[in-house]
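All protein chains but one are shown in place.
The letters A and B name the chains in turn, as written, and every chain counts its residues from 1.
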Amino acid sequence: MLIYALVAGVLFGLYFSLVGIGLNLVFGVMRIVNLAHGDILMLGAFIAFGVVGIFGIDPLFAVPLAFAVFVLVGLLLYWVLVPRLQGSVNPEMLSIILFFGLSQVIEAITTIFAGTSERSIQSRLLGTVFSTIKVKLFGGKPGASGPISILGQGFPAPWVVAAGTSLIAIAFVYFYLYRTRLGTLTRAVMSRRDEAFATGIDVDRVSAAAFGIGLGLAAVAGVFAPFMFGSVTPAFGADATVTSFAIVVLGSLGNPLGTALGGVVYGVCYMLVQTYLSSWADLLPYVLLIFILLLRPSGLLGRRVRVA
Amino acid sequence: MSPDNKPILTISKVIKRFGGFHALDGLSFHVVPGEILGLVGPNGSGKTTAINVISGLYAPDGGEVVMDDVSIGGMASHKLVHRGINRTFQVPKPFMSLTVRQNIDVALAYGRASAAPPAMAALLDEYRLAEVADRPAADLNNVQQKTLDLVRALATGPRLLLLDELAAGLNPTELDWIAERIKALARSGIAIIVVEHLMGFIEHITDRVIVMNAGKEIFEGTLAVAVKVPQVIEVFLGGEHAV
Partner (left out) sequence: MPSSLKHLLFIVAPLIVLLAVLPGVYQNHLLLFNFVIFLVLAQGVNIIYGFTGYLPFGYVGFFGAGAYGFAIMVMHFQTPAVLAVLVGGLVGVALGLLLTPLLRLSGAYFAIANLAASLAVLHFVANPALENITKGPYGVSLTGTFNPNMAYAAAVVVLALTLGAVVFLKNSRFGLALQAVREDAVSASMAGVNVVKMRVIAWLASALVAGLAGGVYAWYVSVFYPDNVFSGDFSIFAIVFALFGGVATICGPIVGVIILYGIYNLIGFTTPQYFQLIYGLLIMGLVLFLPAGLVSLATRRGWHVP
């Protein structure tokens, strides 16, 4: 049981890293708290519903689609909202309220078009593309992919697929930040925003890219949400935002790769509490968040910051 | 140096670390009432950190800060203000959305000046803020905001005043004016510590300077003597500020 909880915790944890990483990228670069983050996840889930419901194909195809769509949405939103915000007296505080408003709008519009019922996708649909390819190449019988065995325990295939996708996404973020020019500039802006301005870095372009990628990653995480959480409703966003925030703070606010660690720690805690103290599991994200904020505001990986 | 009476503030062997970096590394000096003491040194030598430790923004990691025979290291800022310490900030920090008058009002009400604090009207008048008294501090220009920082400090009736680069950005006329004000404050018995890069200004107003490098003092005396000491010259020529 302990091994099961630990492995499941790591699988969920990797997924949770993906859930939080976009939020952290946006905060790290722009000092803006995207309270609509969870709603982007929810919309990602609806893209998956759409792909399955309309085309009847493997929801994995929703991953590139969700990413592309929300990178564009992110760029668009950035140009509409952020310049006005940055010009105001207190951008950080106002951004919280602004994106809170946005989350309300997204939730309302989704409810108007999709209703409030809980939606889910049969988990055997995820990854059918792989089994089809396998059948095409190596022959054999097409069939549902069963549980995947790790350390002698069976885990639902979608958990493993989601964890794998998360690893790829984290690697992508690492590559972006450390191996591309825009990424290098992004890190410069993250560490010293004011000085980045002074040195002539196009902060707007860097921020817009980070915002787009952040939203894109959130939508990708959302594609897997129906499998990881059982079902998704338009109201899913608010809880997802708080959970993401807990994960991000756990890692280190403003350090996207710290989120990978935060996600795994969170996932393992989540599974342990779920296994041994299930009636109190609901409390975990909130209590964990508060304690981490109070004990180590800069996160597990954070450095102490010099003030004034 | 005019008065040679008892120091109001003595700091000895003060250490302040940020992670592994020693911003203050055994700094010692003292200041007496009515004296204007200059803190000079290259960037990063710990001048502002020293001011921050004395004014309670940072607790020292070692050494002693003693005022009126009481150890005050690590005491909360507002308590230090009530004991008679106040300061201005390198980048002025007024209460932006409050009016100038309200800015000063807060300090008059909560400063608990030991002697009767100066009157609002006199302060506004003397520091050329009367015309903008009812405007929000955000509307003021940089020099006015710096002056407001100073006036807020004075409203608490300080006996030890720490001025962090008050003169930076002022034009020559304003410099003369503020120099006269600082000297007048010292004549009234306030001990003043000035952190400044403008050497001419320092020479003009200070009785004595402490030259700092790498978190400790390397020279104490008048600026005229300081510029002849090889160690001081080396520090400054190595740095960016010519004397």
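Keep in mind that, in the parts below, a contact is a pair of C-beta atoms (placed from the backbone, for glycine too) under 8 Å apart; a residue touches a chain by one contact, two chains touch by 3 or more.
Keep in mind the model is a prediction, meaning the values are calculated, not measured.
When the whole complex is considered, the residue among A:Leu94, A:Val129, A:Ile148 or A:Leu167 that touches the unshown chain is A:Leu94. When the full complex is taken into account, the listed residue touching the unshown chain is B:Ala76, out of B:Ala59, B:Ala76, B:Ala121 or B:Ile233. As for the chain not pictured, it touches subunit A at residues 27, 33, 81, 84-85, 88-89, 92-98, 100-109, 111-112, 238, 242, 245-246, 249, 253, 279-280, 282-283, 285-287, 289-290, 293-294, 297, 308.
Listed by residue number, the positions of subunit B touching the unshown chain are 55-57, 76-78, 81-82, 86-87, 89, 93-98, 102-103, 105-107, 109-112, 149, 152-153, 155-156.
Assume only the chains that are shown with their structure count from here on.
Our note on geometry: subunit A versus subunit B, Cα centroid distance of 48 Å, whole angstroms.
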